[in-house]
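Only a single protein chain was left out; the remaining protein chains are all shown in position.
Residue numbering begins at 1 within each chain, and the chains themselves are lettered A and B in the order written.
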Amino acid sequence: MEVEAAKLIGAGLAMIGAIGAGAGVGIVVGGAVQAMGRNPDATGTIQTNMILGIAFAEAIAIYCLVVALLILFVF
Amino acid sequence: MEALGINLPFFLVQVVNLIIMYVVVAKWIVGPISGLLEKRRATIAQGLEDAREAADARANAEKEAEKILAEAQAKAASLVREATERAEAAGRDVKAAAEAEAGKAREKAMAEVEDERSRILSDLRGQVAALSIAATQKLVGDALDDKRQHALVDEFFSGVKAGKVVIMEGAGVTGQSAEVTSALPLTDAEQATVKKDVLAKSGAAAVTFRVDPSILGGLVIRVGDKVLDGSVAGKLEGLRANLR
Partner (left out) sequence: MSEKPKKRVWARWVVLAAIILGLFLFTGFFGIGLGIAPIMPHVYLPGEKLSETPILGIEGFYPTNTLVGLGLANLIVILLAVGVSSGVKSGKMVLTGISGAVEALLEMLYGITEGTAGKWTKQIFPWFATITLLVLAANWSGLVPGNETIGLIHEYKNGHPLIQAGPLTTIWEGGAGVDVESYDGKKYAVVPFLRPVSTDLNFTFALAVVAVVMIQVFGFRSQGMAYMTKFWNTKTLFSKPIFGVIDFGVGILELISEFSKILSFAFRLFGNMFAGAVLLFVIGSLVPVFAQAMFYLLEFFVGLIQAIVFGMLTMVFMAQATQGHGEHHEEEAHA
């Protein structure tokens, strides 16, 4: 049972990394919305790049999630 | 790897499957759709081209219409100008004709007035002569013969004595034109005499006669810029100056 408890704690700790991804996504979207507000004509390009940026930032959170899932269900 | 569920046969199956799917999608989805997009783009381009041509045609038609309008306006303007000119010319002609008519009428009237006046003055002269002779006879009591008296009176009025203009004797004036003023109209014979004499003495080309009752009698002859005063009024004036 100690191993089980350690697994749960470890999975929880692994998800701390999602903080960075959340902040990153917020910054990306904030910047993109400002840019769109200043130059509405460039909305298409900005959206494309914004989604790419979100995907990169979100990838970090997904890595955390994968690690947590691995800890919980695989090992 | 086992815990993650990754194994080579599955992986290869997925790769092969992906390549098959690539072929399917590229051949039956992307191909037709890009063809469709191309067709649609071509249609839109064709539509735009048509629209452009239509716009061109319309612009041409507008230009044509403008040209026609301008031509029509020019034509109308020229017509109006022509009509105006013609009307003005006609008006001028009418006016000129009317003026000429009026001028002629006026001249005729003036001439008639002149004739009338001359006639009245001629009549007056006869009467004045008769009156003055009668008065003289009464005054002098002596009877000059009638012919002599008439000659005297005529001389008084015409300033012509024995076919000569009295004041021209020894005056020696010359000029281009002469003007003879008499108190009463001269008779044709007198006029001819005066004319001949003045012409001969002054060398003038033409003589004009005027009538001015204010000189009372005799003749005032102006030749060029010189005036020979043989009038009764002038003599009276000279007499008045001497008496003073």
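FYI, contacts are C-beta pairs under 8 Å (C-beta built on N, C-alpha and C of every residue); 3 or more make two chains touch, one makes a residue touch a chain.
Bear in mind the structure is a predicted one, so any value in this text is a computation, not a measurement.
Taking the complete complex into account, residues 44-45, 48, 51-52, 55, 58-59, 62-63, 65-66, 69-70, 72-74 of chain A touch the chain not shown. Touch with the hidden chain on the side of chain B covers residues 3-11, 13-15, 17-22, 24-37, 39-40, 43.
By our rule, only the chains that are shown with their structure count from here on.
Centre to centre, using the average C-alpha position, chain A and chain B are separated by 102 Å.
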